[in-house]
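Removed: one protein chain of the complex. Kept in place: all other protein chains.
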Amino acid sequence: MAGAAPAPVIVRVQRDDFDVAAETARLVAGGASAGAIVSFTGLCRDEGGRLSALELEHYPGMAEAEIERICLAAVTRFSLLGIAAIHRVGRITPGQNIVLVIAAAPHRHAAFDGASFVMDYLKTSAPFWKKEHFADGSEGGWVEAKDSDDTALEKWS
Amino acid sequence: MAGAAPAPVIVRVQRDDFDVAAETARLVAGGASAGAIVSFTGLCRDEGGRLSALELEHYPGMAEAEIERICLAAVTRFSLLGIAAIHRVGRITPGQNIVLVIAAAPHRHAAFDGASFVMDYLKTSAPFWKKEHFADGSEGGWVEAKDSDDTALEKWS
Amino acid sequence: MTRLVYFAWVRERIGKGEEDIDLPADVTTGADLLAHLKTLGDGYAHALEHENVIRIAINQEHVEHDEPIAGAREIALFPPMTGG
Partner (left out) sequence: MTRLVYFAWVRERIGKGEEDIDLPADVTTGADLLAHLKTLGDGYAHALEHENVIRIAINQEHVEHDEPIAGAREIALFPPMTGG
């Protein structure tokens, strides 16, 4: 639409939890042209009761920059009306939120693809690392990167 | 997981709006095994300012049954930990919510696929119809089904 | 007596949302039902003019037009769905 404002891009790295409803409202505050909103929330699993917490570390500055780069690529590629990506850091316990991605678009397939694209790239190129702490008091060490996350990128190439 | 309760399946057709956060909380209330939640919200677009409202009609009984059937198929196919699908009926104005689908799964691709699958089938097999009312007072008539919605099903076959 | 229910523009053109009717013995499939209804008046003829776009549900389940309707408690006729 001629004269439309640029699509909102919300990127944050924070220790505190996020509010999906509030972030969604911010994203579509500009108007009623969005027909589809897809939100992805990534949570800390309890791994069958074995995990007591995850500790999330990031590269300040680069983490935000990489997420923003991915979000801008998604806006262009899927003609999104808005995108939000918020990643938490610090100590996170099972059942708590880790990451939120919200994509708004005129139609559903663009919104699904936009959110999925951002998550796939965020997993493999945003500088965050997870360390596991187990319920028995032991330190589980750093989570290893999964080949399946690299494979997931192939669908976008 | 042995002894796990069956995945929650929440299906409703209602005139009132829904609360995404409350429905999400209900869906994952059972535990902390979900690592991914994808929610899709379908909204009434303003169609560049031309639309004043949509009027949504449904086939009571069959609408709920079809949505439940689709949700159960998604749970089985993608090993979902829970699924919710809520569809509104009655008069809906631009910017308001029409439909909500939430899928919970251990990992992100199953959650994305589960929500997307339910939306694609809901569009083509759940008995709902939309009538448009335009801002200039005219009745826009019934929305026509889109071939692209039938085409979207091919990815699941 | 068989209960018929109509939705969206099928309902509007026929002029009612539901009715109970006695079907002739030679009306045995969905397609037969459409052909029979079209003889009942202009509203029916207009509603069911393009038979191939009319969707049929028997006892609240989608069926093809050649499906037998014997034993149906409720038969629904409606346009392609546009929910979601």
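We call the chains A, B and C, going by the order they appear; numbering starts again at 1 in every chain.
By definition in this document, contacts are C-beta pairs under 8 Å (C-beta built on N, C-alpha and C of every residue); 3 or more make two chains touch, one makes a residue touch a chain.
Quick caveat: nothing in here was measured; it's all calculated off a predicted structure.
Looking at the complex as a whole, the chain kept out of the display touches A.
Between the chain not shown and the residues A:8, A:31 or A:127, the one that touches is A:127.
For chain A, the residues touching the chain absent from view are 42, 56-59, 61-63, 65-66, 87, 98-99, 119, 122-131, 141-145.
Going forward, only the chains that are shown with their structure count from here on.
Averaged C-alpha coordinates give centres for chain A and chain B that are 22 Å from one another. With centres set at the average Cα position, the gap from chain A to chain C is 48 Å.
Along chain A, residues 108 each make contact with two or more other chains. Touching two or more other chains at once are residues 84 of chain C.
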